[in-house]
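Written out below as structure tokens is the structure these notes cover.
Removed from the display is one protein chain of the complex; every other protein chain stays in position.
The letters A and B name the chains in turn, as written, and every chain counts its residues from 1.
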Amino acid sequence: MLNPLVKPVDPNMYRYDEFDAQFVGERVNQFAGQVARRLSGELTEDQFKPLRLMNGLYLQLHAYMLRIAVPYGTLSSKQMRKLAHIARTYDKNFGHFTTRTNLQFNWIKLVDVPKILRELADVEMHCIQTSGNCVRNVTADQFAGATDEEIEDPRPLAEIIRQWSSLHPEFVFLARKFKIAVGACEQDRAAMQWHDMAVQVVKNDQGRIGYLVMAGGGMGRTPYVAHVMNEFVEREDILAYLEAVLRVYNQDSRRDNIHKQRIKILINTIGPEEMRRRVAREFEELKRMGTLQLPREELDRITAYFAPPKFESGLSDTIPDAGPGFADWAATNVHKHKAPGYAIATITLKTPGQVPGDATAEQMEVIADLMDQFSVGEVRVTHEQNLVLPHVRKQDLPAIYAKLKELDFAAPNAGLITDIIACPGLDYCDLANARSIPIAQSIAKKFENLDRQHEIGELKIKISGCINACGHHHAGHIGILGVDKKGVEFYQLILGGSGAEDASVGEIMGPGFGEHEIADAVERVVNVYLKLRQPGERFLDAYRRIGMAPFKDAAYEKEAA
Amino acid sequence: MTKLIKSGAYAQDVFAPLADDAALPEGAVLVSLTRFQKERETLLARNTPIGIRLQSSENPEVLGADVNHFSLIALEFPKFRDGRAFSWARILRTRLGYSGEIRAVGDFLYDQVNYQHRVGFDAWEVPDNFTLEMFNRALTEMTNVYQPSSDGKKTIRELRAGK
Partner (left out) sequence: MAHQNQGPQMLTANRLRDGDVLYRKGDGWVPMLADGDVYKDATSAESALAAAMAELTRNQVVAPYLFEVRDVNGKIKPVKEREIIRAAGPTVHPHTGKQAGQVNA
């Protein structure tokens, strides 16, 4: 529902031309045909499953789940309103923002999907390759285009990769999923090292801009941090290089054991040296062939879509004084913007007690209004299940905060212990062993006190309901993994993981805790940190210095007593 | 039962599949990699077309300089999910410069035919209920493509630039 007082704004982002629109439209028709063939029985479920997965449709615990692509986490207000409309019309009035910056609806009917896809196509959205054994949504730093920390905005590259990977004929039946992230800073807000492949914009010693490519990161049963494949790929060669990596993966990956089919397994089996050698061989050949070269004009053409908005000059460059509640929120949720007078505002969808990452249709619509009024019509989705208004005037921050308070999205907790990542878990997911959302809620309520949160400082808790690790538990400072012990939910603690530029795989503590014990166990672990930390040490730093032992002793102490 | 679609029409399959332990008959035969490696000289010395059927784990690079002796290379899809043959076809057309028939055999879906066609397959062994009309429809569901492949089809980028 359009608020008549708010004037919609079109942000600077990629716009479909007639080719893109036709592509998505034909894809919708194709899937509509596949749905019809499934309903008539011409396709069995076994045959239909990979086809519906490649259009983002899962069969989950209660119903079908549809995963909508949000390329590099960027949404316009028009798109946000359409998502609200779909939530209201075809689902139960809410959606869930995921750790790959997509949006999921949990109660979708198969027969409605072609209609939903057509509605999405109207606002230049789709569900192509958001699941299946293919290249998935390309994610990016949520501060792209707004931070002064980056060499350049990585999203034009992400858009180029998106197009190149869309229905790539050679790579739609890979051994497993393939996730790509892009970034352009030393600070890694996109968990690049945890991806199957990541591209970081870098500058070489001569000041030339190119791309560092890494591969082989991944979560799941056997977590790995990525290896560098090439320190510097020239701009025009990047698609040839990415194709080389994908080809080596497609031809050389195992196909006999579903748990051993990600690229991380291939690279760690043959070794990164050998992987680099195989990729280099393909790369040289593809470069010679020339068909994948990326002309500078094309890069510039795509880059122009992402031009920064017209920033006003002469604005106040101080954050206004608007009371203690606002000051708390500004302290954690507002980040430095490259333009004077501007700021980056994070909307944490993590008010203690809420379902992490969820928003109702009404909340989405109010956020769309905020986008139009205060952020040039644009929002970003983060892999930590939060939203970011990338270009806000500092002087507008109090008004934004006031509106977020009405929405119950004003928790001043970005990066703090209550800013928890949690997958949907056993409440929704067919794959899950245990529920994760209630655990997130109970931990967030336990640590709700803001003074205590600030005393604790930066502490990233990540909760997965099963080993598939959609909650990124391996990358949590404190990770929690739900397991099934004879039909009862148990939770393992994992300490010392990181999804930032200091990426590390967390260490499993030991036997799991029951549903009613896990929050207390987390508290005992946190108390050890508070007792033993040195000045300036985050939880993660203290853990890395001290090691597992004291945390483990404290966690199990109650049971030993 | 199956039939053969080649270059957009029904075709007679002139290649007789030859088991690894069967005697070598007159005429065109389709052999496994194992058999070819054992009887290479014999098979190549005959003045008849020869075809080879590769399993999804068999990289056609193993054929080396022999690749263009084959009139037919059949690439197997043991299960439609096993997409290695898409890369094998691409490698055959590019690195190995193979210009003969590349045939899709085994378990594949109507929905994969377009991708197979793009990467270099030009023949399909299909079940009896798979019609030419279906085949042609499969190739037209998506008018345009974003990335180059063996079919040489103009990419959207090229179309945008008016090429």
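The working rule: contacts are C-beta pairs under 8 Å (C-beta built on N, C-alpha and C of every residue); 3 or more make two chains touch, one makes a residue touch a chain.
Given the structure is predicted, the values throughout are model-derived calculations rather than measurements.
In the full assembly, the chain not pictured is in contact with A, by the touch criterion defined above. Across A:Ile437, A:Ile456, A:Ile478 or A:Val528, the single residue that touches the chain missing here is A:Ile437. When the missing chain is restored to the complex, the residue among A:Ala32, A:Leu61, A:Ala327 or A:Leu450 that touches it is A:Leu61. The hidden chain makes contact, of the residues A:Tyr342, A:Phe409 or A:Tyr428, with A:Tyr428. Among A:Ile116, A:Val172, A:Val355 or A:Ile421, the one in contact with the hidden chain is A:Val355. Of the options A:Ser40, A:Gln206 or A:Asn257, the residue whose C-beta touches the omitted chain is A:Ser40. In the full complex, subunit A contacts the hidden chain through residues 38-41, 44-45, 59-64, 92, 106-111, 355, 426-428, 432-435, 437-438, 441, 484, 487-489.
By definition in this document, only the chains that are shown with their structure count from here on.
Per-chain Cα centroids separate subunit A from subunit B by 39 Å. Contact residues of subunit B toward subunit A in the complex are 56-57, 59, 80-84, 86-88, 90-91, 94-95, 109, 111-112, 114-116, 118-119, 141-149, 156-157, 159-160.
Residues 17, 19-20, 22-23, 26-27, 29-30, 33-34, 47, 50-51, 133, 163-175, 247, 250-251, 255, 285, 289, 291-292, 298 of subunit A touch subunit B in their complex.
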